[in-house]
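This view holds just a subset of the chains, kept in their places.
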Amino acid sequence: TSLHSRLPSSSQSLFTAKAQKGLTFEALAKEIGRNEVAVAALFYGQAQPSPEDITKLSQVLDIPEEQLSQQMSGFPDRGRTLDLPPREPLIYRLFEIVQNYGYPFKAVLNEKFGDGIMSAISFSAKVEKETDDKGDWAVITLRGKWLPYTRF
Amino acid sequence: TSLHSRLPSSSQSLFTAKAQKGLTFEALAKEIGRNEVAVAALFYGQAQPSPEDITKLSQVLDIPEEQLSQQMSGFPDRGRTLDLPPREPLIYRLFEIVQNYGYPFKAVLNEKFGDGIMSAISFSAKVEKETDDKGDWAVITLRGKWLPYTRF
Amino acid sequence: TSLHSRLPSSSQSLFTAKAQKGLTFEALAKEIGRNEVAVAALFYGQAQPSPEDITKLSQVLDIPEEQLSQQMSGFPDRGRTLDLPPREPLIYRLFEIVQNYGYPFKAVLNEKFGDGIMSAISFSAKVEKETDDKGDWAVITLRGKWLPYTRF
């Protein structure tokens, strides 16, 4: 099934308004005062907006606040956008990084921190663009709280 | 099946020697002059060592160079260590980041770079530890060349 | 589910107009100045058109440019047309070639180029027809940039 049939109704309102306004996530992020990855996550229904987020989004995108507030109420039902394994080439490469470097990451993290995990909830991410003489480089930074296993 | 039955024979030689020497990946990385994630990837058979890597690894780990050279010859057959979806909690969280933020990453990357992908081959990664008053934080940085789709 | 429910809305506009005009991909490719595989990929939503592509397609196919421009805006969400494994007999045989000759291709490519991959992004393809006394032959040529693994 297509991606859009898996997204909440707020997604269509947001994407349509964003296209009509011709705004980028970078511009929206500045207006709202948040990271552009976080803003995109709001668009895909993968994050819960604060009331202020809703107010600002409705202003910047000219969507009636009541409508947006109703569409984005409730708690997100995360994780439904992705095929397993991912088929989209860009997203597959992110998955392939986990597939190929997952155990190396675990080995290095365990040595640095002990037994535990990097949280995907107490977590933030950012995307940056670098350019050198070899071309453009995408840099994705993942930052999560280290959670040691509880001893019981 | 257990993880070790999926790894090449070099993995056992390397992990056993590392444990006997009591060396960390960080220490090995300094000795060999490479990133510790890359060194761990060599241990798991997910990367091809240069001849110099083999010489240095055999010296630092007291493994006969001829043995290591033979075990690590050939080109890696990558990707066999992982279950789909990953069951190991630490690795699952990396996968969950792709699952939840995959499309937001794609949306932001496309806006910054156009139609294309971030390479997982012309690619490097690093792991860092940060500490603040809230606790420890793991920071994973992924850096890949941007590849635009060829027009034909 | 049927194939058409997985395609973007632009696909229906394009395929309907192409059928009404009675045009082949070969003819369209000449009009637009692109390879016929690339044109078919545009029809299936697997490639991003340039603004010129949209203008030409709208002219040749008599589709209002504004409609086509709106339907084909945004970045493609690739990879949703295929079952895994493919069930369509023609496409299955392409998959079977990968299944049976994948490791032989990898072995020969690694020997010629070293450790790396053939890009599917910096990539083009063409389809040709040959005929000899044994019958007709389909020739598919895949050409991709060689990407060596980054050393880090």
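As written, the chain order gives the labels A, B and C, with residue 1 at the start of each chain.
In the analysis below, contacts are C-beta pairs under 8 Å (C-beta built on N, C-alpha and C of every residue); 3 or more make two chains touch, one makes a residue touch a chain.
The structure presented is a predicted model; accordingly, all values stated were derived computationally and were not measured.
All together, the complex described by this structure holds 10 copies of its single chain type, of which 3 are visible.
Note that in this section only the chains that are shown with their structure count from here on.
Averaged Cα coordinates give chain B a centre that lies 32 Å from the centre of chain C. Averaging C-alpha coordinates per chain places the centre of chain A 23 Å away from that of chain B. Between chain A and chain C the centroid-to-centroid distance comes to 29 Å (mean Cα coordinates, whole Å).
Residues of chain C in contact with two or more other chains: 121. Those residues of chain A whose C-beta lies close enough to touch chain B in the complex are 3, 24-26, 36-38, 40-41, 43-44, 46, 78-79, 81-82, 84-86, 88-91, 93-113, 116-120, 123, 125, 127, 129-130, 134-146.
By the touch criterion stated above, chain B contacts chain C in their complex at residues 34-35, 37-38, 47-48, 50, 75-76, 106-107, 110, 115-117, 119, 121-125, 147-152. Taken in their complex, chain C has these residues touching chain A: 1, 5-6, 8, 73-74, 77-80, 82, 120-121.
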